[in-house]
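Here the complex is missing one protein chain, while the rest keep their positions.
Presenting chain A:
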Amino acid sequence: MAAPSEELQDKQPTWNTSIPRNGEEDEPEVEEDDRHEEEEEEDDEEEDEPQTPESKLRSDGEKMAKLANRLRSEPVTLRVHDVIIKGNTKTKDSVIEAEIIDELKRASTLQEIFQAAGIGTVRLRQLDIFDSVSFMVDAGPKELPGTANVLVEIVETKNPLTGEIGMYTKPGARSWSLEGALKLKNLFGYADIWDGSVSYGWDQTTEVSAGVSLPRLSRLLTPVFARASLLSQDWLKLSSYKEQALGIALGLLSTKNHELVYNMTWRTLTDPSQMAGMSVRRQLGHSLLSSLKYTFKVDQRDSPLRPTRGYAFSFTTLLAGLNPDTRSARFLRQECDVRFAFPLGFYRAALNLGISGGVIFPCGRGYLDRPSSIPDRFFMGGNTSLVCSLAGPSSLLGFQSRGLGPTEPRRQTRDTSDSDSVTASERDALGGDLAVSAFADLSFDLPLRVFQEAGIHGHVFACAGNLVKLTGNEWQTFSPKNFLQSFRSTVGCGVIVPTKLFRMEVNYCHIVKQFEHDHGKTGVQFSFSTPL
């Protein structure tokens, strides 16, 4: 509400509050009083003309005080007659109106107009194409008493091209990635934002993407986006394949809690090392993924970075195989995450509990004995923050990326004992069709005030996870008891350092339980994530 009140301090709006919305006279008494008031104000104004600046300032202050009292005590009936937009040389009027008109039309009192103006200010600023947004309420035409005109002044951003760069750890990724992005704002005046980004991971993952987002498209009420991307991921050391994905994504629905995205991706798996095991060899080649992904997310925690109270959950459903061509990949993938945070009342301590699960079902002809696609399976491991991320059962502190689950021996050649393969695993990580992970995390402030003021805090955690294969007839030998007994687990403690550029975790992890061919390591680990 700051903008309207600031503008009201600069100007003296005059309004007639007597005429209700439908033109019927419901409050004649108020009308006469108000007319007298207005006449008094006008008389005052006429009398004020020859006044000194000090006395003018005093009378203005008195009027503002009177106005504020009136606003506090009773609703001031007023409706919006006209909305005037100024300052938009490039942006289309329809784009600005779409963000503010509905609220202003519904307003029937001055208080509601102020509220609508505040909401409109926030929405226009969220478009990210204006340097400043201000609302002013002015008197309507004299022949229409009880109306007001709303003047919207915007200042379009002078430099439509912006850039940003950052370093992050993504869920499921092996290591950190450096990301740079360029944004071109409002190119065609529809609040369209064009962006291009390049991301390079230390594990030789590269992604080049370009996209456009629109706040509104035709009659759709939510923002839409279209994005084309070329992703190259190198999993040679862990799973003996490289993945290249050329895809188009269309964001169809995007609200606070719901998101619906359509993806069409041409994926190619290759094995330049020629060391892959049989399961990976069978899946090398080209595939087309046409899928619809729906995400329902609710986060009622007090903070996404250091939650101390509240709950959050996320359900993601991915249905692949939407095109009529039966040769494209067909499966259903379901993920869910649940988080709870409980305050403990000392040293700003909080107990965070979470559980994540995921399952994949192939569909189509021969689904019972056909294995699922390896890149679509669940992989567990890596150092992503357990508390912050809601990205499915992907992270298990203490284990390397793709460091647990089903594996398969690689190809054996006469040269496999060479020194080149010292750092490479001799088995391919194949992932699982069913994955479950859980954690408990106790976070607390550190004793020193310096740390507390900087937001640096400590935590103690315990986490467990497991994943198994179900497809390719493996479901016939699945046993819930064996699944529970084969959970891997880790305990540890660490320090979290939030900075403006990234959020860093330094953890000491102790592996409690792991199996043969897992890659868990007791020791100190680092992770970086977005600062949000």
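Couple of notes before you dig in:
Keep this in mind: contacts are C-beta pairs under 8 Å (C-beta built on N, C-alpha and C of every residue); 3 or more make two chains touch, one makes a residue touch a chain; residues count from 1.
Note that in this section contacts and distances are computed from a predicted model.
Here one chain is missing from view; checked against "Metaxin", "DNA-directed RNA polymerase III subunit", "Enhanced ethylene response protein 5" or "Calcineurin B homologous protein 2 isoform X1", UniProt names that protein "Metaxin". The chain omitted from view is touched by exactly one of A:Gly61, A:Pro75, A:Gly163 or A:Gly285, namely A:Gly285. Counting over the whole complex, chain A has residues 21-23, 80-86, 93, 97, 101, 105, 149, 266, 270-271, 274, 277-278, 281-282, 284-288, 323, 325, 327-328, 409-412 touching the chain that is not drawn.
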